[in-house]
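Got a structure for you, questions after.
Note that one protein chain is taken out, while the other chains of the complex remain in position.
The letters A and B name the chains in turn, as written, and every chain counts its residues from 1.
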Amino acid sequence: MGKTRISRGRFLKMVGTAGATGSALSVLAACQTSTTPQQSGGGGGGGNTLHIYNWAQYLAPYDIKHFEKKFGMNITQDTYSSNEELLAKLQGGGTGYDVIVPSDYMVSIMAKSKVIQKLDMSKIPNFKNVSKHYRGLPFDPKNEYSVPYQAGTTGILYNKKKVGRVETWDPLWDPKFKGKMAMINDVRETIGAALMRRGYSENSTDPRKLQQAKQDLIKQKPLLQGYFDSVENVPMVRRGDIWLAHVYSGDGFLAIVQDKNLAYAIPKPGATLWVDNLCIPVGAPHVDLAHKFLNFILAPKPGAALTEYTDYSTPNQAAVPLVHGKFTKIPQWDPSGKVYDRLQTIRDIGKATRTYERIFTEVKSS
Amino acid sequence: MAKDKGKGWSPGLAGLLSPVTFWLGLFFLAPLLLIVAYSFGTAGVYGGMKLGFNTNNYAQIADPLYLKILFRTLVIAVLTTLLCLVLGYPLAYFIAFRSRKWRNNLILLVMIPFWSSLIIRVYAWVVILSGNGIANHALQFLGITNGPVNLIFTPKAVLMGMVYSYLPFMVLPLYASLESFDVSLKEASQDLGANRWHTFWRVTFPLSMPGVIAGSILVFIPAAGEFVVPQLLGGAKTTMMGNLIQQQFLDARNWAFGSALSMILAVVLLVAIIFYVRRVGTDKLEVG
Partner (left out) sequence: MSIKSSSISRSLGRVPDRALFALVGLLYLFLYAPIAVLMFFSFNSAKSTEFWGGFSTRWYSALLMDQDILHAFYRSLIVGVVSTIIATAIGTLAALALARYRFRGKSFYDSTIYADTVMPEIVVGISLLAFFVAVHVPLGLTTIIIAHVAFNIPFVTIVVRSRVVGLDRSLEEAAQDLGAGPISTFLRVTLPLIFPAVIAGALLAFTLSFDDFVITFFVAGVGSNTLPLEIYSMVKLGVSPVVNALSTVIIIAVMVVVFVGSRIFMRKERA
């Protein structure tokens, strides 16, 4: 079990969601309970240690070693398993972290709630390495608060032999594949898929469009095995229990590398692009060093080492040629510009979150 | 009786009771009161609670969607209880009237699955019912089906998993009440010419009522609050109250509504139990 690496802390997310949200809303400065998987150097004195608050297994040991050597500092890490947990801990204030790794929509929430600070871009010259597809995304249009860290899409993992080629969301609604499909048990991703299938924005709050998406999902439900986490869907596809599954790209790539009958599609007309970002919280003890870290990750070699460790896509263009590994052969790992044009990011929709929740409950209990 | 300390609170009594008062007061009653308070509060969009007197959370349950989930939860819980009773009674009956040596060994065999992990018991059914699992092989081997059929991730699979998980909870109290049963009553009834079936319904079954009540409550309560089985065996397609509550707390960040749902579940169950005990309990009194 220990060898199966699941990127982006989803493993913990499944088990620890409860605990996560708990510690989430608590204001505990207590990271005593957190694990520090890649902690090195034992943490030393607070003076020369960079504190990173990150998803589990989301920073390459190579990067830690080289950053420590270059700047003569130690890195310590604590991990969280949901954006909500991260938010709540920071809202409590004074947690002592220097660098955090929120996902897209959470960056805008955090900027609005004033828990992250504006970056000094003059200290991050390597920002020039960031691909244009990852600059100025809607959650941080001017890159005032964040630089992109790792990214991926949410699409369809499928068995080529059984279903042929998949290009759109429609196969997931095809009665031919009844009982051979599964969606992600996530409000935003699954309602988003239904919206995008109709060519709408996955952040739509238009009642008419949401109504259509709801009806579509209710129609789809009898065709599905069920709603699961992305990591749960992957083994079912590999065993042949199902042929099509809604998954996160990295999880899909891990399966494709081991089974050549499988493929991953970024469906038309639209699919989710998610981006995890590096930010500096308000009140960080080592602001200067934190900037150095952001700049370090955007350099070619450290960026390549990171993505080889996570299997996700890198927004760091300069790192792409240096990345080695079977997964780099998968076309969707580094999508072309045309593909990017149809990708959407999940945005904070405020109060409408409740409407989404209700729709998803209605779909699942229809 | 001389030592019974009347109605007063002596220091000795206070000493015996203070630990339990502290622990259950702080870690059982206080949290429940907090949930009651939250159920009248308002949840912020990004989490966080504002207290107040907001009855919207309770009004929301009138939404047909949530009523349906509540109703389905009760139906599944009642079905689970009935199935456990129908299956568990013959088993407990059989065991209770063996010789002592057999009785002990047979009841231990019922207890072993109960003492091993609940998650493992559910997991076993995941293995059996999955796509190309044993159940499908067996069905095809017996010629009942031609190819693999969908067994897992259905409401039936959920029910199956719950009956399997909770059967021991039914058998143990039933056994306890039947085992302490005075056989002479049964003999007397039969001596008086009643046939066995008659004897069972008029004598044995009424006398085992405490076991039936205890077993039913022990099965019904966890079944109504269940949220693991619908997830592992239901593919999140059979939403129950437990799943809804969990979702409100962990995904939707709506603790106020989640608290109201919890209160409603607790109250509905409490009322159901009281009603059941009254109903069934009175019958027992009439016979006894």
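The rule is simple: contacts are C-beta pairs under 8 Å (C-beta built on N, C-alpha and C of every residue); 3 or more make two chains touch, one makes a residue touch a chain.
Just so we're clear, the structure is a prediction, and the values are computed from it rather than from any experiment.
*Asks:* Considering the complete complex, identify which of B:Ala124, B:Val149 or B:Met209 is in touch with the unshown chain.
*Replies:* Only one of B:Ala124, B:Val149 or B:Met209 touches the chain omitted from view, namely B:Ala124.
*Asks:* With respect to the chain omitted from the figure, which of A:Met110, A:Leu157, A:Met236 or A:Ile280 is a touching residue?
*Replies:* A:Met236
*Asks:* Can you tell me which of B:Leu16, B:Leu67 or B:Val271 touches the chain that was removed from the display?
*Replies:* Answering carefully, the residue with contact to the hidden chain is B:Leu16.
*Asks:* Which subunit B residues touch the hidden chain?
*Replies:* Residues 3-10, 12-13, 15-17, 19-20, 23-24, 27-32, 34-35, 38, 87, 90-91, 93-100, 104, 108-113, 115-121, 123-128, 130-134, 137, 164, 167-168, 179-180, 183-184, 186-187, 190, 196, 217, 221-222, 224-225, 227-228, 232, 241-242, 245-246, 249, 255, 258-259, 262, 265-266, 269-270, 273 of subunit B touch the chain absent from view.
Keep this in mind: only the chains that are shown with their structure count from here on.
*Asks:* In their shared complex, at which residues does subunit B touch subunit A?
*Replies:* Those in contact with subunit A are residues 45-48, 65, 68-69, 72, 130-132, 150, 152-153, 234-239, 244, 246-254.
*Asks:* Which residues of subunit A touch subunit B once you look at their complex with the stated criterion?
*Replies:* Checking each residue of subunit A against subunit B gives 17-18, 21, 24-25, 84, 87-88, 91, 109, 113, 179, 182, 185, 187, 221, 224-228, 236, 239-242, 350-351, 353-354, 357-358, 361-362, 364-365.
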